[in-house]
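All protein chains of the complex are present and in place, except for one that has been dropped.
Up next, subunit A:
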Amino acid sequence: MTSVTAQDRTTAFDAAVAADERIEPRDWMPDAYRATLVRQIAQHAHSEIIGMQPEANWISRAPSLRRKAILIAKVQDEAGHGLYLYGAAETLGTGRDELLDKLHSGRQKYSSIFNYPTLTWADVGAIGWLVDGAAITNQVPLCRCSYGPYARAMVRICKEESFHQRQGYESLLTLSRGTPAQHEMAQDAVNRWWWPSLMMFGPPDDESAHSAQSMAWKIKRHSNDELRQRFVDICVPQAETLGLTLPDPELKWNEDRRHYDFGPIDWQEFHEVLKGNGPCNEQRITQRRRAHDEGAWVREAAAAYAAKHDTARQTAQTAQTAQTGQATQTGQGTQAEQAARAEQSRQAGQPGQAVQAGLTSRPAQTTAAGEATA
């Protein structure tokens, strides 16, 4: 084996990034790159699970069974997105407990957008259309992020976000075309969510602390302002179809720029919410801590169940060995275990062989997530 110098490693990393290759968990990477990714992915994961709260607020009061089923599926997706992202963060060597602890103690942040309240049913539609729409605009370029596990998680998430956005748009359209009161409710929701949605892209480029380095590392592919402009350009015609207006008197097409001009964003509000002074900061984090604490018994039960079955399996194995060294298939073990084994081999064919083959042909992919334990 050849010895690899620090210089070689930096060169290899830079070359991989320059060539648009992906960095994988077991590859060497600069400490600052790792730290930036942990910060960004953790914040993203936290946003997904905190984001469940404002919408879950309306599950019990959804106007129809159809809307209720859709909303439950959406909120469940957000939990799933959080898990994909925590998994990606863990490949960088941080533990799930540590990340949650930092969220609960305020040392890591989540997107400010979730510190706004959902006052009416129309807010669920507005969140789907605008908040998820802004998220998609942000996240599609992240599918090409230089860090492999993050990029792969984003591919999965973007596919699912598309459902989120469309259900929101459809819901708003229904309200907008409904009674005058429903139309008014939809307009009110858009009025309240428009500006916070624009803030989701982060501070202007010249004030964004991490942007330049993240772009150089190809974690970020477009600047905050560029993505914000893209989002505005997408939304204006969509709002017209909805029959709703966007609450910005300065919004107008600029033929020279071939973009919509829009009014100034209240960055003071953004920074206040970020500092913890938004309408719901306290409520969101309190609820998150409570959910975590109240879920303790579920984690304990699962661990106890696993320990019990582990013991049962060991006992069964010992008993087997003590007998005549029969093959496992016909040995002891509970009926459930035998059924599970039969089910497994029926579905999987010959798992052992196939996994081995898969590993030999695609080592990088297969090991990507496994790094978390290293």
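Points worth noting:
Operating definition for what follows: contacts are C-beta pairs under 8 Å (C-beta built on N, C-alpha and C of every residue); 3 or more make two chains touch, one makes a residue touch a chain; residues count from 1.
Keep this in mind: contacts and distances are computed from a predicted model.
The unshown chain of the complex is recorded in UniProt as "1,2-phenylacetyl-CoA epoxidase subunit B", chosen from "ABC-2 type transport system ATP-binding protein", "1,2-phenylacetyl-CoA epoxidase subunit B", "ABC transporter permease" or "Transhydrogenase subunit A". Looking at A:His104, A:Arg166 or A:His183, the residue that reaches the missing chain in the full complex is A:His104. Checked against the full complex, the one of A:Ala18, A:Ala216, A:Ala302 or A:Ala319 touching the unshown chain is A:Ala302.
Check A:Asp27, A:Glu170, A:Asp205 or A:Asp225 against the missing chain and you find that the one touching it is A:Asp27. Among the residues A:Tyr33, A:Trp58 or A:Tyr84, only A:Tyr84 touches the chain that is left out of the figure. With the whole complex as reference, residues 1-2, 4, 24, 26-28, 73, 76-77, 80, 83-84, 87, 90, 95-97, 100-101, 104, 152-153, 156, 160, 289, 292-293, 296, 299, 302-303, 305-307, 309-310, 340, 347-348, 351, 354-355, 358-359, 362-370, 372-373 of subunit A touch the missing chain.
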